[in-house]
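Chains shown are a subset, placed as in the full complex.
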Amino acid sequence: MTKVEAVVIRERVETVIDAVEAETGHVGVTVVEAIGHGRQRGVTHEYRGRVFESRFLPKALLTFIVEDALVRPVVAAIADAARSGHESGDGIIWTTRVENVTHNRTGLPLAEVEVA
Amino acid sequence: MKTADLIIAVNTVWVVLAAVLVMFMQAGFAFLEAGLTRMKNAAHIAGKNVLIFGVCSIVYWAVGFGIAFGDGNSIVGTSGFFPSTDEFLSIGAAPFSFFASIPGAAGYLFEVVFAGVSLAIVWGAMAERAKLWVYFAFGTFFTVLYSVVSHWIWHAGGWLFSLGMQDFAGSTVVHYQGALAALAGALLLGPRIGKFGHDGRANPIPGHNMPYAVLGTLILWFGWFGFNPGSTLGVVTGENIGYFAYVALTTNVAAAAGALGGIAAAWLVLRKPDVSMMLNGVIAALVAITAASGFVAPWAAVVIGAVAGSIAVVGVLWVERIGIDDPIGAVAVHGMAGVWGTLATGLFAVPALAANLATGSGGLFYTGSFHQLGVQALGLVTVGAFTFSLSFGALWTMKRLWGIRVEEHVETAGLDVAEHGMWGYPEFYIPVPGGYGTESHSHLLGPGHRHEPVPEPVSEAQPEAA
């Protein structure tokens, strides 16, 4: 199977997951709160007289383990749903092939559970 | 020393300490509101209470106190602006002859903290989206507005007081007024981004810290023992010695009934014993008993509190249903419960207690007469019209001229970082617990990696600064 990882702005987490489920039928995701730095400039902070830049902005990192066949539609759904219309900061997506995808409760390969 | 002077001294001890308890309610509102809003706005929401109490204290000293309690006519006080040391030290003399048994300074202290509470209520409904300067501008405006109405209802010469309106500690003056301005603000600001979906359905925006909200509520309960009992303004009330203890009792049983009423209503209506609703129930009960605390029997206080507790639950739902975004529930908890408390006094006021306080007459329940209820209603209507229209007008004008709501990106990023420059909880957004500089320094200590200095931050402000 394939792991699709996406960095998105936090406000979009549920939109993105909705879109994946609605457009590909894939269910299953793990979300981690992250902070990111990219083309987008960070925040100018002021604290007790110090003015300084922080390059970080709040993001979320989503991990989907999907059937290989679903990779393209899932990536498309994410990219589409993650687009906020703001000038910057919408994040990126990447994918990797993964092996031994095991389902803890049953001990079976996840694929078989999915169909089950 | 004459006993009469000693009585004044004792009155002053009581009134000043009561005022101090009420002042602490600012911390209660700060934490109630910070707890019921989001992390990204926590510093702003908590900090604004310090700001507005600052604004209020200065404005009230300059003009508000004179308008409210300076000698004047039935509409407004016309003396006692920027009072002098002597005017504050004198007792029962112009311009503050209203305060016959405490020094003017004690009067100021006790009344300014009430103004501060009313102002704190205003911002609850405007939370998470108002521009910072609005706190200064509307805070000043509202403090004056508030002073006028408090003159009507509390000053011996005020026209509503003369009609016999009963508002012991300010269900109408403090809470209902604050809620009216809060409503105006919420309407003019509009809902927070995401509060209502495209289909108009309300989305929950959970507050970020329930323990804060609990602390805030308990501080408010604590402070309310200054709020209501302190409103006796002395230790002897008519015939009764230590009457304020009785007022404290009605306050406490009402608040307790509000907690139970609130959680029960939530359990029934929402099918969950919602903690935040129980807290709202307590506050709504305290708001309702505020007008009644000196006038009613203990059993009536329990009824008033329990009903107020359920009003909070249903009211919060209803305000949201009609499309108003009131993050703290100020309109329901201070407005609706304030109306209920004011009317309930007209229902349950014990004739003997009203007589002892020389304010109005007995309530419907005892006298069978609608007179007192009518007076209470009249007060609500006139104050409602006056305060809502002027608040709405002022905020509408500000909105038109300069705009009162922050830009979308500011609201999304959060007021803490966007307006004040720093998160309320920086370590949740910045991965360097040792501070920004730690690594550029600490690795000098070890035989660690050396790299080009971090680019000089844009801190050219300082040289001139120091």
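Some notes on this structure:
By letter and in written order, the chains are A and B; residue numbering begins at 1 in each of them.
We adopt the following convention: a contact is a pair of C-beta atoms (placed from the backbone, for glycine too) under 8 Å apart; a residue touches a chain by one contact, two chains touch by 3 or more.
Worth saying up front: this structure is predicted, and the values here are computed from it rather than measured.
Although the view holds one copy of each protein chain type, the assembly as a whole is A x3, B x3.
Operating definition for what follows: only the chains that are shown with their structure count from here on.
For this pair, chain A with chain B, the centres built from the Cα atoms lie 43 Å apart. Considering their complex, residues 194, 409, 412-413, 417, 420-422, 426, 429-431, 436, 455, 457-459, 461-462, 465 of chain B touch chain A.
Residues of chain A touching chain B in their complex: 11, 35, 43-47, 49-54, 56, 58, 86.
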